[in-house]
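The complex is shown incomplete by one protein chain, all other protein chains being positioned as in the whole.
To keep things simple, chains are lettered A and B as they appear, and every chain counts its residues starting from 1.
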Amino acid sequence: MISVSAVLYSTSLILILLGLYGVLTRKNLVRVVISLDVMDLGVNIFLVTIGYIRDGRAPIYLADVPASLADQASRMVDPLPQALVLTAIVIGFGVTAVALTLIMRLYERKGTVMVSDLRGLKW
Amino acid sequence: MVSPMLLIAMPLGAAFLIVLLGSKMAARIVAIATVAFLAVLAPIWLPAAISEPFVIVLADVLPPLGIAFGLDAVSAGFVLLIALSGLLVLLYSLPYIPHAAEFKGKEKAEIRYYAIFLLLLAGAFGLVMTKDIFNLFVFFEILCISSYLLVAYSQDERALEAGFKYMVLGSIGSAFMLVAIGLSYRLSGSLAMADIAKALAAAPYSYSTLVSVLFVLGFGVEAAVFPLNTWLPDAHSSAPSSISAVLSGFVIEVALAVLVRLSLNVFSGAMLSVLGVLALAGVLVGEMAALGQKELKRALAFSSIGQVSIMLFAFTLGSEIGRWAGLGQLLMHAGAKSALFLVSGYFIVRTGSHEIEAYRGLGRKMPAAGAFFAIAALSLVGMPPLLGFFTKLRILEAAAAAHSAIGYAGIVVILFATVIESIYLFRIVRTLYGANAEVAASGAAGGDLPAFAWIAVAGFVLLVLVGGFMIPSFDRLLQPMAAVLATI
Partner (left out) sequence: MRKVIGVLLIASFAFFVFSLVMRDLWAEDPAAVRTLGQAAVEQTIPQSGAANTVTAIVVQFRGLDTLGEVTVLFLSALGVALLSGEFSGRGLKEVFRDDGGFILYHGARLVLPIIILVGVYIVAHGHLSPGGGFPGGVLVATAVYAVLMTGVKNALSTRLMAVIEGFAGLAFVGLGLLGLLSDRFSFLANVLPKGSLGMLFSAGIIPLIYAAVGTKVAAELSTLVTSLTGSDYASAEKAAQGGKR
């Protein structure tokens, strides 16, 4: 059987590579930003999967459940990567918002979002 | 003793306050007051941090559960540099920013400039103080995003394009850094740099190499490591000159110092040799490219690439003398390059042009600006008795003391670069004082530098002017910093 984490890690790697490829080769600026987003998505999936434990439970203590607190604690997944991803998602969102605004401004000035027409964007 | 957490809390609070109040006058006063206050505290923290590093406990939770944070010799030295540079550039911004751009909504934009500038400072302070790798990432992002925004500030076509390119490259780097952080956590179970260092040392070679490479790719964009620095010339030349000064003056250098410190202590040491070779390549590429530039700010930007690469080379020699020399060069570059960019800002304002030819004779019309420019340029080249001579000499000494192939190669490259630098910098200075005064500078309106700008530039030039005579006092700061740089 292929394990859950194998699937998730492979997915995240594929997403990161796809995103990277898109950023490097796409000519339409909006697609570059979308590729960046895909790359961020891959990274976030990677981070969350690091905390995965087989048959783990969500890391929230419930007060009205038969299992004792210690019992609940022993079966929780690792909560730290989830906290890291929370921050990473927000940061990625902020960058995407600003990038898209830059594109909108450029479009307004030049009427185009293709890299070839924007002299300054040759790598 | 006042808590160094104020270095984070005050700029953040001030930025929130500025947006809350929404008035230009309030923005200026709050910004200057905050940075001035921190600039006064910085020299008080410095000797204390050198003798005994501050260990700061956050949220009353100790590492590894909490965030490892502290102010040691390296942090305190950089804090002083950042605070003073920030204060001087803020003073310069007061008269300069209204000229920096022409677009509708300029008034409110100026308020946002001060808020974002404060956040840039907060990011830089946090970056040097943190000893936790994810916290490093967060402050790094704050620093980066503030720079992206400030580069695009003037919103003309070039600035928007430069900002976009910078942003995309930086974001790729951040993604790689996050993967490196994830891998480090998986290996060590902790986010504190000390724990990660121990775990990586014991890890299989391939694992630690992957983590190191990813991390260098991430930080390398911001630290302008060749070949990840393609964003630099466009960003520096399109940004408002105060921001160019800040970027070349300490932002790139802080990123570089953190990169070096982590490469020395946490990630695999093999990266250092690779970085050394890349550094030499960067020196050559940067200086040669600067030679052919017709626009002043672009020439200065390429010169920054070269100078930062010289610093990186010194750091990668692996010896304490090398680090000492690199830190000295860092200090000198902060002073000289900031002055050059600030002065060029007013050249642009007065003549309306970015091209060096348009400044012919400008040195006579703006005597103070011209003199400051000439002194800073001479220091950059390394003419005695300015500070630049001593710092460059020290780097050459360190390279010779390394007795390695790369050390000797470095000496050759740096000497060659010095020749190139002197060619183009002297050419610019000659143009400034050119004989044909009627050619271009007659179109220059207004007088010399306004008062606040004058004070700011004078501050930076003072550093390189008298620095040569203050080497012993600098050494009392630089030597502990060089030693602590090799620890985590």
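Criterion: contacts are C-beta pairs under 8 Å (C-beta built on N, C-alpha and C of every residue); 3 or more make two chains touch, one makes a residue touch a chain.
Quick caveat: nothing in here was measured; it's all calculated off a predicted structure.
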Among B:L58, B:A197, B:A371 or B:I423, residue touching the chain not depicted: B:L58
From B:L94, B:A152, B:M193 or B:L449, residue that would touch the chain that is not displayed: B:A152
Chain B residues that touch the omitted chain in the full complex: 3, 5, 8-9, 12-13, 15-22, 56-61, 64-67, 69, 103-105, 108-109, 112-113, 115-116, 119, 122, 126, 134-135, 138-139, 141-142, 145-146, 148-149, 152-153, 155, 160, 183, 185-186, 188-191, 199, 204, 206-207, 209-210
Positions on chain A where the hidden chain makes contact: 3-6, 9-10, 13, 17, 20-21, 24-25, 50-54, 58-64, 69, 73, 76, 78-83, 86-87, 90-91, 93-95, 97-98, 101-102, 104-105, 107-108
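We take it that only the chains that are shown with their structure count from here on.
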Mean-CA-position distance for chain B and chain A (Å): 30
In the complex, chain B residues that touch chain A: 134, 138, 141, 145, 148-149, 152, 155, 157-158, 160-165, 167-168, 171-172, 174-175, 178-179, 181-182, 185-186, 191, 230, 234
Of all residues in chain A, those that touch chain B in their complex: 16, 19-20, 23, 29, 32, 36, 39-40, 43, 46-47, 50, 80-81, 84, 87-88, 91, 94-95, 98-99, 102-103, 105-106, 109-110, 118-121, 123
